[in-house]
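With one protein chain withheld, the remaining protein chains of the complex are depicted in position.
To keep things simple, chains are lettered A and B as they appear, and every chain counts its residues starting from 1.
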Amino acid sequence: MRLTAQDLGAERGGERIFSGLHFAIGAGEALLVTGPNGAGKSTLLQVLCGLLPAAEGTILLEGAGEEWPTVAAAAHYLGHGNAMKPAMSVEENLRFWREFNGEPCLEVDEALEEVGLGSLGYLPFSTLSTGQRRRAAIARLLVSWRPIWLLDEPTAGLDARSETRFTALMEAHRADGGLIIAATHWPLHLQDVKELVLGDAA
Amino acid sequence: MTETTLTGRFAGLANPTRFLALADRLILPMAVLSLLLLAAGLVLGFRAPADYQQGTTVRIMYIHVPFAWLSMMCWGVMSVAALGTLVWRHPLADVALKAAAPVGVVFTGLALATGSIWGKPMWGTWWVWDARLTSVFVLFLMYLGVIALTRAIDDAGRAGRAAAVITLVGAVNLPIIKFSVDWWNTLHQPAAVFRMDGPTIHPTMLWPLMITALGFTVLFFTLHLAAMRTEVLRRRIFAMQRLAARREEGRSA
């Protein structure tokens, strides 16, 4: 499986955010998108998964088979929002996404165990702290299988210990043949990653 | 979570804890008492002579009138609770208000329904928009409004104060309901029991009515107490859930 972007550019509100991006990553690889605020990290992820149209260039997903026709179908997108309902329990939230997204992978309680929320599944999502909410959102990536993870500031609000745990989860995903594209300010401590710097520094 | 804040939390719960113990002891005997009174009142009611004009239809009075009284008394209880929230700042006051509203709305709904059923054979229609019926209907809407309000706000303290203000403003409606039959010319009959010149209702009917009324009143307080206990427990569960989430945080850090 290979994800390639050629000459990619995007606009927001009529303003060119970035243009002429090239990158390609294959199975088991990770791409770290860095850059200052407003450089277009989030925009790039949204363009990749198809939430925003690309102003120019192409995005190619090759060798993924009929099962994953587009990036949107093949990707888990973890945006700024956690996509969890405060009125429902953590388990209910995850069970919904597991059923809705299909391709079940881990059981809900296994996934919660992986992110260190093993004993809190019964709690309403609203009672969790910021970091716990983010971890619950990360558990969503584990309950159904997608080869590509598009992560937007995945570690926002996580403490050091949870971050280490999350790094291990990402490494495990790569070992399973997954692709990771993460927009972040913080080094994620991943082994041999590619890096894409957006903005003036580029 | 340090030791001092933990003890502080338990000190804060002390009052509700005593309330829970009290409620546990009271609820069962009160329920039994209300059932006995209601059984006695209803038996007496069916033994009492039928009305010379209304025939046996009049027997619905033995439940309609207590429902109507209680619909007003419940708002009275809520108004006192509202004062408790706003003036005395009693910790259980907003629990009392929140717990009373659903009980009150059921009693008001039953008063409206039984009145409607009584009205159909007597007046030939289920409903008329006269002053008494309309004002009770407005009371029904106000109960629903308070329930919606207490459910819409997550923070218990803020919800309690908002509901207290609305309840006190709504209390204006109580005298309107009571005196509507005197102030306006209505289809609903005027007061027959609580009058300055004594009841105009015959003692054979008055006694069963008073007993069922007492029975329903005890039933109201039983339900109210049970609902308050549920609410206190619900808040405790909520507090414990927050505590559990924070404790987990402490362990993982």
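Rule of thumb we're sticking to: a contact is a pair of C-beta atoms (placed from the backbone, for glycine too) under 8 Å apart; a residue touches a chain by one contact, two chains touch by 3 or more.
Basically, contacts and distances are computed from a predicted model.
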Name per UniProt, for the chain absent here [options: "YdbS-like PH domain-containing protein", "Heme exporter protein B", "Putative hydroxymethylpyrimidine transport system permease protein" or "PTS mannose transporter subunit IIC"]: "Heme exporter protein B"
Hidden partner chain, touching residue among A:Met84, A:Leu106 or A:Leu123: A:Met84
Selected residue (touches chain absent from view) among A:Ala27, A:Ile59 or A:Ala73: A:Ala73
Omitted-chain contact residue, chosen from A:Phe23, A:Phe96 or A:Trp186: A:Phe96
Residues belonging to subunit B that touch the chain removed from view: 116, 125-130, 134, 137-138, 141, 144-145, 147-148, 151-152
Interface residues of subunit A (partner: the chain not displayed): 46, 49-53, 69-70, 72-73, 75, 77, 79-88, 92, 95-97, 99-102
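Note that in this section only the chains that are shown with their structure count from here on.
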Centre-to-centre distance between subunit B and subunit A (centres being mean Cα positions), rounded to whole Å: 52
Subunit A - residues contacting subunit B, complex: 116-117, 119-120, 123-124, 126-129, 131-132, 159, 161-162
In the complex, subunit B residues that touch subunit A: 154, 238, 241-242, 244-246, 248-249, 252-253
